[in-house]
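One chain of protein is taken out of this complex; the other chains stay put.
Chain naming follows the written order as A, B, C, D and E, and within any one chain the residues start at number 1.
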Amino acid sequence: MTDSFFLPEPGDQLPRFAGVPSFMRLPHVPPGHPRFKDVQIGLVGVPWDGGTTNRPGARHGPRQVRDASTMIRRLHPVTGADPFGQTACADLGDVGPNPADVQDSLDRITAFYAELANAGIRPASVGGDHLTSLPILRALAQDGPLGLIHFDAHTDLYDSYFGGFRYTHGTPFRRAIEEGLLDPKRMVQIGIRGTGYDGEDIAFGRAAGVRIVTIEEFFDRGPDAVMAEARDIIGTGPVYGSFDIDFIDPAYAPGTGTPEIGGPSSFQAQQVIRALDGIDLVGFDLVEVSPPFDASGGTAYLAASLLFEWLCILSAAIRRT
Amino acid sequence: MTDSFFLPEPGDQLPRFAGVPSFMRLPHVPPGHPRFKDVQIGLVGVPWDGGTTNRPGARHGPRQVRDASTMIRRLHPVTGADPFGQTACADLGDVGPNPADVQDSLDRITAFYAELANAGIRPASVGGDHLTSLPILRALAQDGPLGLIHFDAHTDLYDSYFGGFRYTHGTPFRRAIEEGLLDPKRMVQIGIRGTGYDGEDIAFGRAAGVRIVTIEEFFDRGPDAVMAEARDIIGTGPVYGSFDIDFIDPAYAPGTGTPEIGGPSSFQAQQVIRALDGIDLVGFDLVEVSPPFDASGGTAYLAASLLFEWLCILSAAIRRT
Amino acid sequence: MTDSFFLPEPGDQLPRFAGVPSFMRLPHVPPGHPRFKDVQIGLVGVPWDGGTTNRPGARHGPRQVRDASTMIRRLHPVTGADPFGQTACADLGDVGPNPADVQDSLDRITAFYAELANAGIRPASVGGDHLTSLPILRALAQDGPLGLIHFDAHTDLYDSYFGGFRYTHGTPFRRAIEEGLLDPKRMVQIGIRGTGYDGEDIAFGRAAGVRIVTIEEFFDRGPDAVMAEARDIIGTGPVYGSFDIDFIDPAYAPGTGTPEIGGPSSFQAQQVIRALDGIDLVGFDLVEVSPPFDASGGTAYLAASLLFEWLCILSAAIRRT
Amino acid sequence: MTDSFFLPEPGDQLPRFAGVPSFMRLPHVPPGHPRFKDVQIGLVGVPWDGGTTNRPGARHGPRQVRDASTMIRRLHPVTGADPFGQTACADLGDVGPNPADVQDSLDRITAFYAELANAGIRPASVGGDHLTSLPILRALAQDGPLGLIHFDAHTDLYDSYFGGFRYTHGTPFRRAIEEGLLDPKRMVQIGIRGTGYDGEDIAFGRAAGVRIVTIEEFFDRGPDAVMAEARDIIGTGPVYGSFDIDFIDPAYAPGTGTPEIGGPSSFQAQQVIRALDGIDLVGFDLVEVSPPFDASGGTAYLAASLLFEWLCILSAAIRRT
Amino acid sequence: MTDSFFLPEPGDQLPRFAGVPSFMRLPHVPPGHPRFKDVQIGLVGVPWDGGTTNRPGARHGPRQVRDASTMIRRLHPVTGADPFGQTACADLGDVGPNPADVQDSLDRITAFYAELANAGIRPASVGGDHLTSLPILRALAQDGPLGLIHFDAHTDLYDSYFGGFRYTHGTPFRRAIEEGLLDPKRMVQIGIRGTGYDGEDIAFGRAAGVRIVTIEEFFDRGPDAVMAEARDIIGTGPVYGSFDIDFIDPAYAPGTGTPEIGGPSSFQAQQVIRALDGIDLVGFDLVEVSPPFDASGGTAYLAASLLFEWLCILSAAIRRT
Partner (left out) sequence: MTDSFFLPEPGDQLPRFAGVPSFMRLPHVPPGHPRFKDVQIGLVGVPWDGGTTNRPGARHGPRQVRDASTMIRRLHPVTGADPFGQTACADLGDVGPNPADVQDSLDRITAFYAELANAGIRPASVGGDHLTSLPILRALAQDGPLGLIHFDAHTDLYDSYFGGFRYTHGTPFRRAIEEGLLDPKRMVQIGIRGTGYDGEDIAFGRAAGVRIVTIEEFFDRGPDAVMAEARDIIGTGPVYGSFDIDFIDPAYAPGTGTPEIGGPSSFQAQQVIRALDGIDLVGFDLVEVSPPFDASGGTAYLAASLLFEWLCILSAAIRRT
């Protein structure tokens, strides 16, 4: 039965451009709030770009996505899914990073997500740069390595940067594999493209068993075939989802730090997320939205729209449990 | 025989960026002008966003489309059609809405278009928000309900808003059906997508006999098949055309009030308009261009380019009569 | 004693760019909230531009000002005032207008503010266009006409528009005088400039006893002399404050619908607000911030900074009671 | 007696954002129009940047200024002047340059203005880059050299560029002096500033008798004193006015090709133009508005506002004859 | 063996956003530099828009592309090609045009490229408008006419403009054919679209033997088939490549002077360049990037990415010799 507390503020009572902008106009339920324990899906912002080695600004991502997300309505146009009516969703607020210290930020983020994990809340996160995924995985993978379905232009499997710096937005999944947070045999990366440094990241991934689907293969075989294979690989075990907005072509998503041309369209992005219906999604993040490079705000609106697609998958996973 | 009065100012005598910007550099022939009676296609701006419940700005649409339209040359690249040479086209100016009153605006617009209808001028309108279509249809459908070919991300078949307000940019076609201006059996809506409130709009439309083609069906079957079916449905009777710029993906058309991701490309937009050749088009509108959200002006240029495509269809319809 | 519930979230625990953006990072205490009765200053957004006859977009003002306001710290740099520590301030959320109907919106806004007035909360409002002031005054002036200190490029004393439409952003203070909400003998308008229609607005105002200070007089005599006179005119009775962002030169405040060149600087704007210390301010509004015309966001940041200045004046007025 | 044909379209019948945008919403009366002979002040666009050696785009100036100028109302706020009611003003359209050839453009422009001069129309021109002034002066100075009141950050008295190219936007007034179109003893240049090449331009000007007022002197003595001296120098003979938008600080006027920091405010710009009341102004131009560098459109609006100030001076000059 | 002098500055020693921005972070080796004679591929900027008859700004293209190009890494993602490691590439700087004179500019450019040709350096040029190609071809085709592979929305085969002006960005390839610099039988133009003046350009081209592939044919047959035919036509002789950024849809490339809707995606642009592998490319240009119309900088980044694709083709051609 739907708990009306957890429903978004309806647009015919308060116009969609009005109100304090929480994610999807959901109630703001930070840890400590009396209804925190009832939340099933916790939307969390991670306003952090401390791992960014190129153009910064992802620290401003959560706020702009919140703003854009107030445009989203309740029902999925194809499946009719009603994630806010079917699952208790809430905006848990932002986890505060330390802009002046990477390690302190990693610890703060992991602590925040551990609290969610303990409360049985599945997280839907909006970054922040891609290093965000690492501290989240540290909190979520306490019972063993997870599978990963990962959409991105880059593998983020680099080893280090600048001669030994191991924590940047190019390294989270290398670290996560090393730390036993992810099972490389149940990892799929889709959309990889762009000029390379030396190919070591891809070589590492493939050696470890990660299935890497380049954009050329993606366009050649088509979203359906690629996603069918991905479903096979990730299987029925718990899976984490990670969606870098630079997966999509920069014509659709200019507001990001490290764009790569030659990417998919927004419709193809919807297709690949919808193809995940049925997996045991334990949480996901949507990262690398950088508002300062998003002249028209379209990237944030795209991110908010895809956030809804992901929420439908996560809501369905919860309802199956 | 071509009447040189009605030809656009040529770009090799006055550069395309020069001159007072009328639509397509056509002569400005407002009602009362001595040549008004000779006009066959009247281009009209409706600078109005009084029905907008979300992001405003469509009131600035006509002016920005006029500006962009001065880039358009004379001949269609595929068919060689020469609408300005083959039909007497003119910029009739803008119909002045009342920014402070919706009902007064509806009346002013209908009165203006009734004058065109009486003069036998077929209107090519640039909005303005989508409520614009209703007062135009009131003027054009005096001899009975028209068919409708409608490209849009939204059905605009909602019943009311805010508990009883019946005239917004989400309701024009519901009102038009109720008022007997449109024949729902001869209505086709293409491109429908995006999250929904409760699905009542689609249910109403389908119950009334409207053919609603979602974007998923559009991409699945392809423009050719969809348009062949649409041609069958609208048949040989008089048809009105309505093109909401948010039909197209926001990567191509960011300058609009209620974008929806996952839409067609600009080439696909050209394809669907070109597929209308041969229908008895009695007029059309192109709506929801909102310049304040169009950082680079590309939406207006897209709109101006599609305005030319529509003019070729309308010109051909006139030449067949 | 400071009630820590009402303190802004500190920037050294959660970075200023993080978190759900309420005004000044204050707690969100909508009517019905258990702490509502304890609020002394209620910050309210009025996301409405239904009275706008020129460029729209002020409906998006409150959200952008909320975003910018998270940059504001606690203490006034000159007086050391600490309004959040000295007075219970809260973000009451937005009053929802009806984008499709002016009269319904006027009624909704007055009803909302009547609730504040009844609770003894003094309102600090962020518009919205200038018609916003009228329904607020209807709620606040229940015990008799108020004085008005009004900074603006325009008098907003017009009678009607489009042949009889009496409720636009150019008419609020004419209506307020007619309705007995304002005492014209205790009204001061400062910064008036720009080309005129027919001067009837100024003639009306002066005939009624309103003190109108043109920008030429303002620059000639200087802020100190002008404000000393203004203080004399408004006297010791209850006064409402209204600040149109177009008071300031458009180089500082491009994001507004009807800019007028030749205005004051941001420092002069600070000076005139600071000169109000000691008046019996019963509430104020800050209106006409239109984000779609604010390419860099600077207008919203300016507005947020001046909102702080006004809050210090309002807080001091409360502490004197 | 006011000829209603020449009045701007009033904003309470057609909103200011509506309609085909002519300068100041005046009638469009190109040469050949039946009312051409009755025009007293002809507003002309010169969409040309063929003389620009730095950032281009001034070719788009006239159109953007036309757009912004529709915001301007009828009466001067200080003097009450009503130039459109007191003098027959019209938009004569644009003179078409040849974007591919400087000399051909110079000839086309002079020919156009000679037609105005012969018809007794005083031109109010909107550029275009500053080379625009030269061909206009060739048409206007047929009866002997004119005085010049010139506001600019640069002298535009350079001799040549790139080893011998004599016609650029840095040379018009050198050429005009050489050609006997201007009397250097009756020339005043105000606002000169910015880093220099070698100072030869200033040395030439001073040697020829031109009064050059640097920005430092302008700020030191103040607008009143400087303009009083300028009035003395230009005297009672015929004077041409030339206003480069880069006279004003780039905070106010970012949309220009060669900005120089440290300039006057918009109010000071109004002051210096208003101080010209009483001179025998035979025409003026307002140049170097470059829309591609004007992110918010504020430069064009500033230019339109100052265009009105200049029109008041020109109208008064005509009424005295 | 790789000469480390010619390697780009690596991003893990100096971040990619740091440093004086040369093309691809290559060494700056202007003519006269001691290593000039060792250069195999010379990257050259031609900051010139003197031939532009529409929106200007391409003069700023080289600098913005240099800036964006510092984001490009070393290896091609599909072929693994390492053009900077396999061929000596350098930034030769810009050839200085004369902004005030078209003919002088043509001569300066030809002289610069003749120096390259004499040194055996193959040029990779970044414009500048499309007239840039003509003076380059004059330098490169000294031993007889070249083939041409040309991607563009326009044929640039116009005869003249404004009644006789023969050197504009719409005429370079007409002139090149007339001057015997190109062999029309070995010319392929792909992507042609948009409204036309009179079709004379296409008629001329086809009569001369140029293979013109319209965008409709391109989308209908697909990139593979079109490029296979193009390869057949250009054959094994020396070929020049010319890529106008307006080949690509303006959603991907808004920063250009004469956009045409309905174009290919960025991925399709990559496909067609990659299909050129194996031709005897003697040089290429990438033109018509106009930064003032590129609100987010994405066009320059697209251009930089495609520049890398072209460099791989050129590098391979050199290695085969």
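To be clear about the criterion, contacts are C-beta pairs under 8 Å (C-beta built on N, C-alpha and C of every residue); 3 or more make two chains touch, one makes a residue touch a chain.
What you are looking at is a predicted structure, and each value in this text was computed from that prediction instead of being measured.
Although one chain is omitted from the display, it touches the following shown chains in the full assembly: A, C, D, E.
Between the chain not shown and the residues A:Thr53, A:Thr155, A:Ser242 or A:Gln271, the one that touches is A:Thr53.
Touching the missing chain, out of D:Phe151, D:Phe267 or D:Phe293, is residue D:Phe293.
Interface note: of A:Asp3, A:Asp101 or A:Glu178, the residue touching the hidden chain in the full complex is A:Asp101.
When the missing chain is restored to the complex, the residue among E:Asp67, E:Glu229 or E:Asp277 that touches it is E:Asp67.
Think of the hidden chain as still there; on chain A it touches residues 49-57, 59-60, 98-102, 104, 161-162, 165, 167-168, 292-293.
Mapped onto chain D, the footprint of the missing chain covers residues 53-55, 161-163, 192-199, 214-216, 219, 249-251, 254-255, 258-263, 265, 293-296. In the full complex, chain E touches the hidden chain at residues 13-15, 17-22, 28, 45, 47, 59-60, 62-63, 66-67, 91, 93-94, 96-97, 99.
Note that in this section only the chains that are shown with their structure count from here on.
Within chain A, the positions touching two or more other chains are listed as 13, 15, 17, 249, 251, 265, 295-296.
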